[in-house]
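Structure first, then comments.
Note that one protein chain is taken out, while the other chains of the complex remain in position.
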Amino acid sequence: MIEARGITKTFGGRGGLLGTQPVAALRGVDFVLPSGGAVSFIGESGCGKTTLGRILCGMEQVDSGQLLVGGTDLARLPQRERAALLRRVQMVHQDPYSALNPTRTVRQVLEDPLALRARQLRRGRDWVESRAVELLGLVGLDPAYCLSLYPHTLSGGMRQRLVIARALTVDPDVLVADEAIAMIDVSLRLGILALLRQLRSELGVSVLFITHDVAAARYVGADGQLYVLYRGQVVEHGPVDAVISSPMHPYTQCLLSAIPVLRGLEEPAAEQLMPIAGLDAGHEPPGCLFADRCPNAEDDCALSRPTLRDAKEPGHRHACLHPRPRQVVAVPLAPDARPSGPP
Amino acid sequence: MAVTVIEPGLGATGTRRPRPPGHWQAARRALLREPRRVVGAAIVVIFVVLAVVGPFLYPRHLAANANSIYAPPSLVHPLGTDFEGTDVLSLMVTGARYVLVSGAVAGAIAVVLGALVGLLAGYLAGAVDWSLSRITDFALTIPQYPLLVVLAAVVRFTSPVLIGVLLGVTSWPGLARAVRSQAFSLRERPYIEASRSLGLSTRHVIVREMLPNIAPYVAMNLLVSMIGAIYAETGLFFLGILPTSNVNNWGAMLNQAVFSAGAIGSPQAISYLLSPLVAILLLTLGIVFVLDAVDEFFNPRLRG
Partner (left out) sequence: MRTNSASLSSPTATTAQSVTVPGEVPGAEIRGLKVVFQTPAGPMPAVNDVDLDLPLGTITGLVGESGSGKSTLALAMMNAVPKPGHIAAGSIRLPSVTDMTRLQGKALRLARGTALGYVFQASQNSLNPLKRIGAQLLDLGRAHGMEDKGALLRHARELCERMGLDPVRTLSAYQHELSGGMRQRVGIVFALILNPSVLVLDEPTTALDMISQRTVLDIIRYVQRERHLATLIITHDIAIVADLADYLVVMYGGRVVEKGPTRHVLQRAAHPYTEGLIAAIPRISGDIDRAQPLPGRPPDLLSIPRQGCVFRERCAFAIDQCSVQTPGLMPVRVTRRHDALEEDSALLDGQVAACHVRAPAPSAKVST
């Protein structure tokens, strides 16, 4: 559905009186998001995940590289057709509070884009109304309850469902979920993830899941690919469980090591990796971008920048000169070690 | 596997179906929340009624009476008389229209122009922003009062609409700048970005999505610039910059009271001098009292 070939994006560096250092947000990212499939991007804040999502939704332009949506290269299209094509990619924002206009009711939020859609499909006003009700039901909201409400009276979880319903008004092929559960109450998070899963299986919507919560990515797209971004570069990617269970790149290993262990339910992994320094985005090394923080860096790491190469399993690739697989994530304890309370 | 969790609208107290109030109801609620808002609204309504019906209550040319110049308040003349012996109350009532019409026209023009230019510049950015901003900058440099002084030599300001228009077209740039910066921050909001990526038209985004968000601010500015225009207009007449002959308004009354007849030195004329002053103060006070009700009315979060 979406194919990215070597897309790059650099911010700043415009010069002027107070010239700023250019910051590379994306350095030649390739990935393929199949129809109905899922691709997850993980990484620290500032790794370029959000920029990637914004580019896919047409809110930013790439500096170089190709972005193909449904097989068509966006750059070759005239502005109008590009906008129409990009409409098939919709964003689910991180913050459901700022993603909804406080002055528009739930009905207006859905019916405005639906009215446009109705004109395309040559449908009438009653189609708009019934479709709004249908979409609310699809995302698990009670239409009778919320149609005439303003967003501020809804809970975070309900708002996020509404944001998803709004994205569905244009019958998109792709949903880009950028930290879509980070600001939702924990007891409601899984509900949102389950909804994304359901949209994948029932509507065939592809999901690009941007997160720092690896387990959430695993829940939405266990059958998909996991991409690890570091300072705009894909340092490792592969099938979700392959990357989680035998990460090759030390950065991936650091990310996975940082996941808290549910003591009592999970057994911590024997090995843990932590970066030896903080992120210094201003420094642009000639060699591996991670070398200055890498606990396993060797002398040659600072000299040449590694590109993606194949790991043992098919489809699992990493960009490390001295890879060593490590098992760093916790494993569940046997279920029988968990006695239950009275029935 | 479909996992649909219906989030019911169940509060602890059972089914709650909060309905947002309609516009009239919301306006009523916003007004009634505090007594001073009611007082403010009452003052404004009284003045508006005066402005509408006032001139019909009195003859077109108010009678002068040389026998009762500067009469103190009495039953016949509740607010006394002026230097010609004309009833001050009748002058007040008939003068209200000029003041209110010029204020309303000036406020409306300033707000419509300012909001429109600001929204377009802020939302469309780029070249449109550049050109509109240069126009705004140019308009900002037009000196309002000197321009009016010069114009007064050529144009006769007998029509309140005319002076309203002049005050309006010279006072929008400030609001345009403020709205532009608000629109700039609004266009980066995720919900505006979402509207754009859903394919909604520029007109829709500006009118339906952005305008309601700055509506409280614009409405406040409407009232504030009305106050400003009323002060400017009465001030111009008071100072004699605009000719006071043949017009009947509070500013002209003040001018004549102070400069033409020396009422400031004669204690009997105190009510003649005070009446327009108090009227202007009352009107301003009324508008100020209504301001936060307007804010609440336009802000769904405050509406609750």
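Chains: A and B, in written order; residue numbering restarts at 1 for each.
By our rule, a residue touches a chain if its C-beta (ideal position, glycine included) is under 8 Å from a C-beta of that chain, and two chains touch if they have at least 3 such contacts.
The structure displayed is predicted, hence computed values, not measured ones.
In the complete assembly, the contact with the undisplayed chain comes from A:Pro275, out of A:Gly53, A:Gly232, A:Pro250 or A:Pro275. Contact with the chain that does not appear here is found for just one residue of A:Ala4, A:Val62, A:Leu168 or A:Ala194, A:Ala194.
From the options A:Val39, A:Ala132, A:Ile244 or A:Ala319, the residue with contact to the unseen chain in the full assembly is A:Ile244.
Of the candidate positions A:Gly36, A:Gly156, A:Gly287 or A:Pro325, contact with the hidden chain is made by A:Gly156. One chain of the complex is left out; on subunit A, the residues touching it are 43-45, 155-158, 185-191, 193-194, 212-216, 218-219, 222, 244-245, 254-266, 268, 274-275, 278-279, 329-332, 336-343.
Here is the rule we go by: only the chains that are shown with their structure count from here on.
If you average the CA atoms of subunit A and of subunit B, the two centres end up 49 Å from each other. Taken together, the subunit A residues at the contact with subunit B in this complex read 57-59, 83-84, 86-87, 89-91, 93, 95, 98-105, 108, 112-113, 116, 138, 140-142, 144-146, 148-150, 152-153, 155, 157-158, 161, 163, 166-167, 169-170, 188, 191, 194-195, 197-198, 201-202. Note for the complex: subunit B touches subunit A at residues 1-9, 17-20, 189-195, 197-200, 204, 208-209, 212-213, 215, 300-301.
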